[in-house]
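As structure tokens, the structure follows; a few thoughts come after it.
With one protein chain removed, the remaining protein chains of the complex are shown where they sit.
Our next item is chain A:
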Amino acid sequence: MTVSLRGFRNLLGALAIGAATVLGTAPAQAAGEAIALPDTRFSFAGFFGTYDRGSLQRGFQVYKEVCAACHAMRQLSYRNLLEIGLSEAQVRAIAASFQVVDGPNDQGEMFERPARLSDRFRRPFPNEAAARAANNGAYPPDLSVMTKARHNGAVYVHALLTGYQDPPAGFTLMDGMNYNAYFPGHQIAMPNVLNPGQVEYADRTESTVDQMARDVTTFLAWAAEPEAEQRRAMGIRIILFLIILGGLTYAVKRKVWADVKH
């Protein structure tokens, strides 16, 4: 394979086998059965929610150490990590730990260098064909807007990550597929990647499967809608302004129409 894969292949990813079944390409909702998703109470849920910064940073750690082995987030740059509460020095260090291809140099050759703040997140595979080849035909989708690209968004992503189970009796899994309670059709090429203690959190939060799933989902929700906090704050101000303006406008209307019998 190519040098760009060096050190990033999560062996678990290679377990994924499947014809061309891809997350999201399987018959979504085709099963037609309504499955209740676990209640999550995310920090960012509701009209006034904000992203829990601690959860965001832990979630980035889960993405970096687990998901990033197979899943790209090509819409994000390392500089975006400044928004989740990491210092510039921390983000520079994180970026510098990745080698990215740059060039051509004045010899006309491509070369590798440590990533900078302005670089996009390094992708695990150079292209879709390479990703499929490494995952036995399945393509791990880009996660940049994943929580916007599925029904029930973050709640679904969290459910999926915690939904790996043994298949019920009589359920025939295709070769290399995995059973997931919440995936449409229940057969998913992605294996269960979250096991208790999978990552070691710097803030000593216990890394249970549910905790890791919640944290990485929070991170993905932020990645998909980094503007959400600013949007909601602006929305509250604008709507309050409009309500006051509406009251004044209605008062003017009453005054103007006061002399008209109707």
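What we mean here is this: contacts are C-beta pairs under 8 Å (C-beta built on N, C-alpha and C of every residue); 3 or more make two chains touch, one makes a residue touch a chain; residues count from 1.
Please note the rule applied: contacts and distances are computed from a predicted model.
The complex appears with one chain absent; UniProt names that chain "Cytochrome b" among the candidates "Ascorbate-specific PTS system EIIC component", "Cytochrome b", "NADH-quinone oxidoreductase subunit NuoF" or "ABC transporter permease". Listed by residue number, the positions of chain A touching the unshown chain are 22, 24-25, 27-30, 47, 74-75, 80, 141-142, 144-145, 148-151, 153, 184, 224, 226-227, 231-232, 234-236, 238-239, 242-243, 245-246, 249-250, 252-253, 256-257, 260-262.
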